[in-house]
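The complex appears here minus one protein chain, its other protein chains still in place.
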Amino acid sequence: MIAVGVSSHRKEGPEKLCGVAKYIDDYKLPGCLFGVTLRATIPHGTITNIRFDPDFPWHECVIARAEDIPGENVVKLIEEDQPLLTEGRILHAMEPILIVGHPARDTAYQALGHIAIDYQEKTPVLSLEESIALKGVLYAPDNVFKRILIEKGDIGSGLATADAIVEGEYRVPYQEQAYIENNGVAAWVEKDGTLVVMGSMQCPYYVHKAMQGLFPRREDKIRVIQTTTGGGFGGKEEYPNMIAGHAALLSIKSGRPVKIIYDRHEDMLATTKRHPARVRHRTGVRKDGTLLAQDIEIVMDGGAYVTLSPVVLSRGALHASGPYECPNVRILAKSVATNNPPSGAFRGFGAPQTLFAAELHMEKIAAVLGIDSLALRRRNLFREGSVTATGQILKESVGAFKVLERTVARSQYSKKRAAHDRWNRQRHRPTWRGMGLAVVFHGAGFTGAGEVRLASRAGVALTKDGEIHVEAASTEIGQGTSSMFAQIVAETLGVPYEWIRTDTPDTGRVPDSGPTVASRTCMVVGGLLQRAALRLKTAVEELQDNFPRTERGLKEAAKKLTKGKPAVHFVEQYAKPEEIAWDEDHYKGDAYGVYSYAALAIDLEIDKLTYEVRIRGLTTAQDIGKAINPLLVEGQIIGGTAQALGYALLENAVFRNGVMQNAQFTNYIIPTTLDTPPMRVELVEEPYSRGPFGAKGVGELPFDVPAPAVAAAVFHATGLFIPQLPLLPERIARTKRDQTAR
Amino acid sequence: MRGAPRSMEVLRPRAAHEAVRLFGRSPEAIPLAGGTDFMVSWNAGLLNGRTVLDLSAIKEWGRIRARPKGLSIGSLVSHWRLQNHPVVQKDFPLLAVACATIGGIQIQLRGTLGGNLANASPAGDTFPPLAVYEPVVHVVSAEGARTIPISELFTGVKRTSLRRSELIESIEVPFLPKRPRRQRFWKVGTRAASAISKTVAAGLLWMNGDGTIRELRFALGSMAPTVRRLHHVEGFVTGKKPTKKVLDEACALLEKDVAPIDDVRSTADYRLEVSKNLLRSFLDPNYRG
Partner (left out) sequence: MIRLRVNGKSRSYRGDAFKRLLDVLREDFDLTGTKEGCGEGECGACTVLVDGEPVVSCLIPICQMAYRRVETVESLGAPESPNVLQEAFLVEGGAQCGICTPGFLMTAWAYVRGGGDDDPAAIRRVLAGNLCRCTGYQHIVRSVIETVRERNRRRNARLRKTRRKK
């Protein structure tokens, strides 16, 4: 292989490294207005009056309100329940009310301080418990946005035949994506009436669809362009629909270009976060640890509007039983409405929440049975031929055992467990030490029929001047899309990586390849590009014997192939592999085409005086099918792991009356260089026959595995089983105090 | 970014006497040194329209001078310079260590000791070391100069006993008469680096030949509106041996000198438990919680 499996340099690396790459706020838009958003300060109620201070120079401003929306006042996503701007009803704090534009950024912000809102407050529902208890009905009839039931075998008889039944309840909190570039968008209308939206985003075609609903126009009269994006992690999957709508509305109203760039405080306060969840397990096991029955209940806090809650719930439910085979499974999952800001996508998308519970519950089961948790995992772990909770037979590419055994070996897991047991018995030691393990799986691509519905398209073009372009809407957000696509195409054509350009995702220029989410970019869209490249290769080889090996040869072949046209395009569309069969109504069958697997062992110590946790070592092995670019894959694993360590140990979004109290980096704590350990990463490749060069998915997988490993290590270190995140020192201290008191 | 540059008036004295004069004439002005606290509020749009007294050009206040009785530190000395100064490292090591825990290197290079003192955050990392080293703060105004012992400087959350138009020009830290048997600084922050403290502590201990405590100085930050010396504990342990009984009582007495709260960073319970552990382990290095 000449291009795949190579740690090629990032395509857009030089521009980023030299400060030349332009992020949205780097663009100067002459004559533009800076837009700011007036937001509700209460979680539930109605607006009775909006008063503008007469002493403020409003004539310098332009104000856009709900009534200015030419189309429907809805941000289209799964359901059509979320308004772009409220028409009076407030369902969450920070709900957008109106947009103020002014040529000077600071004056625009000042304007907000000169608008007073009067409310009639209603009792808010501020937690998933309050929602289930129907403290108020926000979403008829019972606050449930979505229900999912997965059943396999017979849960009743499974539990009845068990030697032991182990119960547990697990809770995970909000988590803020904390991309270092805040949300930002610019919008303007061209002379020919085309609405152009440009900004930081993961899914230009989602924005395109949302703009069409708000500002009805012919499809080609809306153009959405992704600018260099400073991180997304799901936080820019659908939220850009909202901010783009605001910018576009103000631009249409004012007749001027508009820029809306959030500052950190507003971004943390107002945009989506990871769904908090409560997961209950009731597991029937044989004495030897064989799983007989898994009865799982999941509740997620979806916030005030549906947004992506049904899909997050779906992925969460489909991963809730862990990477283990069990004959009898029941998973009942609900996403409920509250008056908290809407929850949304964040790397892992439901799976980190339910896998935290599943993996930590394995530790509990092992403790109850008095067996080793590694042995428990080995006894039940997926292998080729295993049947999942939805009845899917895992036919190929099952690296579960490989990643587990590689991690166990390389981390010296068993040896360290024993050494730490000895250390912890010595009372004079200043710390407790623990070694924890977890193993997870993560489905690549959209669930079930999702990819069919998306019907993604992506292609390769050869211009008359001999340039090879990748044309796909998948966005580069740091994970390496541009490079990886170029490598796949280069390998297929048998040409150098440097010959391939990856075009900017611009809906005016590239087809709809679907969103850049769900660990699908390489496997699904990369797969389409591989096919498209093959067609280009075949087309050229029909004119001459071989695909050119020199740039001059390529230019000559291009002239021949394009026959005077600017370029020839080869576009491929997603076709579901025949062998994938999914029943959406009963949640049975092949939920995902294939799964990636990861195991992680963490060695940590806890200070006996301050309960602070320090990570001593971290080892992981991850099966991603094929590493198109090993350096980028390793980067994804280390980065995702660091984010999950934040989830496990540091990140605590504090809410009061539906408003985040620590909406700034000063008090919302993400890991620094000194909080993140050096990591030993091993890439395992169990190729997937339907993935380009065997590749599966890697974007989200690394996030699923660290948090339960950390909780397991804390359990090992202290004997304290803490089924909650984050494992702050305060929580460890309180749990110890409560236990000592008993 | 909500600061409005147009709305600000900036006074830029070149020398100390000019600063004093300008501040006397415009007492509503806000003194500005390194800006690491001021500019955060300014960026949030909270200080628009104010007058700023930019002190950063005053060279006299940027000097560190070793004198026979102690070290004179100009109010505009940065935390970076302070932590790297040989006399600070040798004679006031807790101060050096504390300076190295403030934010990241970018903040340490800009933030000043005087600015930090005037800002009077309950969580100031250098305050417990200063509280135990017992410096005096030299302040100056159009009315004249005055000296404030550190124990009288902080009066509440972000409040000092500085009068209108008074500026801090230096602090004078006296050399300790005898080298302590033990000295320690701890910061328990929200993460390993660049963090605000949940509890921050400094201790100095002198022992007698017979194993009794000659003198204890122990201070806690982030445990009350201002940094607190544990006077009750210090008085109690003087002349006693650090037995388990004495330490039990000392920990109980700790509560009399602090008033920890629950906030977005931590809880009162945790802060109290940890500060007791720190005190105890300082007096009994074998203590393991």
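Lettered A and B in written order, each chain numbered from 1.
Convention: a residue touches a chain if its C-beta (ideal position, glycine included) is under 8 Å from a C-beta of that chain, and two chains touch if they have at least 3 such contacts.
In this text the structure is predicted, and so the values were computed from the model without any measurement.
Engineer: Check the whole complex and report which displayed chains the hidden chain contacts.
Structural biologist: When the full complex is considered, the omitted chain touches A, B.
Engineer: With the full complex in mind, choose from A:257, A:450, A:466 or A:639 the residue touching the hidden chain.
Structural biologist: A:639
Engineer: For the chain left out of this view, which of A:14, A:216 or A:255 touches it?
Structural biologist: Of all options in A:14, A:216 or A:255, contact with the hidden chain holds for A:14.
Engineer: Among A:95, A:237 or A:263, which residue is in contact with the omitted chain in the full complex?
Structural biologist: A:263
Engineer: From the list A:4, A:178 or A:604, which touches the chain that is not on show?
Structural biologist: A:178
Engineer: Which residue numbers on subunit B touch the omitted chain?
Structural biologist: Touching the chain left out of view, subunit B contributes residues 1, 3, 5-6, 8, 10, 12, 32, 35-36, 39-40, 42-44, 52, 54, 56, 80, 103-107, 109-110, 192-194.
Engineer: Which parts of subunit A are in contact with the chain that was left out?
Structural biologist: Residues touching the hidden chain, for subunit A, are 7, 9-10, 12-23, 25-26, 177-182, 228-233, 263-265, 477-480, 631-632, 634-635, 638-643, 664-666, 670, 672-674, 676, 678-679.
Going forward, only the chains that are shown with their structure count from here on.
Engineer: Centroid from C-alpha atoms only, then distance subunit A to subunit B, rounded to Å. What do you get?
Structural biologist: Between these chains, centre-to-centre, one finds 42 Å.
Engineer: Which of the residues in subunit A come into contact with subunit B in the complex?
Structural biologist: For this pair, the touching residues of subunit A are 105-107, 109-110, 113, 263, 265, 427-430, 608-612, 614, 650, 654, 661-662, 666-667, 669, 671-675, 729-730, 733-734, 737.
Engineer: Across the complex, what residues on subunit B touch subunit A?
Structural biologist: Contacts found on subunit B: 1-6, 40, 44-45, 48, 104, 186, 188, 190-196, 264-267, 269-270, 273-274, 277-278, 281, 286-289.
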